[in-house]
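With one protein chain removed, the remaining protein chains of the complex are shown where they sit.
A and B label the chains in the order they appear, each numbered from 1.
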Amino acid sequence: MTTATPQTPALAIRDLSVYFGAPQVLKHISIDIAARAVTAIIGPSGCGKSTFLRSLNRMHELVPEARMTGDIRLFGDDIYARQIDPVIVRRRVGMVFQKSNPFPTMSIAENVTVGLKLNGMRNVSQLFERTEQALTMAALWDEVKDRLDAPAISLSGGQQQRLCIARALAMQPEVLLMDEPASALDPLATAKIEDLIMELKKDYTIVIVTHNMQQAARISDTTAFFYMGELVEFGVTAKIFTSPSKKQTEDYVTGRFG
Amino acid sequence: MEHINTELDELKKKLITMASHAETAVNRAIESLVTRNVDLARQVKSDDAIIDQLEIEVDEISIHLLTKAPLASDLRFVTVTMKICQNLERVGDEAAKIAKSARRLSAEPPLSLNLELPLMAKKALDMLQAALDAFVRRDSTAARAVIPRDKEVDALNKIINSELTDHMMQNRDGIPRALSLMTATRSLERIADHAKNIAEEVVYLCEAQDIRHTKAE
Partner (left out) sequence: MQAATANAPNHVWRKCKNVIMQSLTFVCAILVITPLVMVFYHLVWQGFTSINWEFFTQLPKPTGETGGGIGNAIVGTFILLAEAALVGIPVGVLGGVYLSEYGSTRLNWAIRFAADILNGVPSITWGIVVYALMVVPMHGFSALAGGVVLGMMMIPLVMRTTEEVLQLVPNGYREAALALGIDKWKSIIQIVIPAALRGIVTGILLALARVAGETAPLMFTALGNQYWSHKLTEPMAALPLQIFNYAISPYDDWHRQAWAGALILLLLVLTTNVGVRFLARDRFAKRKH
């Protein structure tokens, strides 16, 4: 389906600028997100990292008066082309949010398959297969396989977040976006999510926004530092956190500001 | 991470204290050897004890800082400090060894040799002082300048050793004293090595470049 070669980045962003009305929230961002790797986005509050993440699956369009210029290609395909439906983009680029939000009126199994069902899949055995697959990938299968019909909200916070991850994975996206997925969780649950991410990156491209630099240092391969809507520095994680090139990055990482 | 700034400062101060004790110990040891002063030699032993104690304290502060997960230049600073601390502890030990040789040698009449030992000692001590100075001032260029000087000390060591070997072959009753001198010069050579190590760590701290085990330019 895609024109991907082994070297094609999962997401190639060129000169991306986003405006919410008059204010320019992102300024000429150009970056390559590598496939099958974890890219962390760090920066102080209000630097545009969440907006950047949402522009990758066209979710920023939910904000009224949102406007973008620039080019974003998903494995070579322009996701902002005129004939592309944003709904289709969002099936290829999944998203997990900061606060876990399993649908309260649905059971665990129903939550996992809701995206598939509402996009037309009917075959019961196929749905079950995908459910098991997704829950296994989200390291949740063993914990819930005996109560798939229990309400999703009966799970603990960490389990709910993994359920949301399973829900996103069930759509078999190519890229998984994560907006501070563990910030509302306790350290044990956070560790489970981080382990999960390390497993997932074997098959998925992951972009994670985090304000926890130790987390970025632990799990990401490359890190991008945003400040006031600009991409200040982007590079191998180990280098960013031991010897960044830009003074701004150094100051932020050592906590001198932000 | 403002809260770790005070601890980083504390760590730096402690390492500088340790460094100054190490310099003093080496200085005293060399002087005790050259001037055959037994009292000075005894003082070096207590200097070394202080250095050993400081090593424990520096390591404790460093580990404590690491639990705060410092990053970038802060991280490099803590790891470099731990390495320099290790080198300084060994320098203290070498100074104690020199002082031991000095005590032994001053109990007997001096050898009739004109060795370049004072020069070698001065070069080693200068190297140590320069490396530590570069650390305090975070001067990478000065640190890089220290590294090639190790060769000079090695060369002097070789010369002194061969002179001592010749002497030993001709004067059998001078052998114990010559061996003591060789021990002392070996310690000096080691002190110069440690100074070189410290300089390499300073370069890493400033430039984030690891230049250990590379051929010097």
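Basically, contacts are C-beta pairs under 8 Å (C-beta built on N, C-alpha and C of every residue); 3 or more make two chains touch, one makes a residue touch a chain.
Quick caveat: nothing in here was measured; it's all calculated off a predicted structure.
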Touched by the hidden chain, restricted to displayed chains: A
Touch with the omitted chain, as defined above, among A:I84, A:V114 or A:A191: A:V114
Per the touch definition above, residue among A:R90, A:R130, A:R162 or A:K192 touching the missing chain: A:R90
Contact partner of the left-out chain, one of A:Y19, A:Y80 or A:F103: A:F103
Residue of A:T69, A:Q126 or A:S154 in touch with the missing chain, whole complex considered: A:S154
Missing-partner contacts on chain A, residue numbers: 57, 59, 62, 87-91, 94-95, 97, 99, 101, 103-105, 114-115, 118-119, 150-151, 153-154, 164, 167-168, 171
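Keep in mind that, in the parts below, only the chains that are shown with their structure count from here on.
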Centre distance in Å when chain A and chain B are each reduced to the mean of their C-alpha atoms: 52
Chain A residues within the chain B interface of the complex: 213-214, 217, 241-244, 249-250, 253-256
Chain A contact footprint on chain B (complex, rising order): 1-2, 4, 69-76, 208
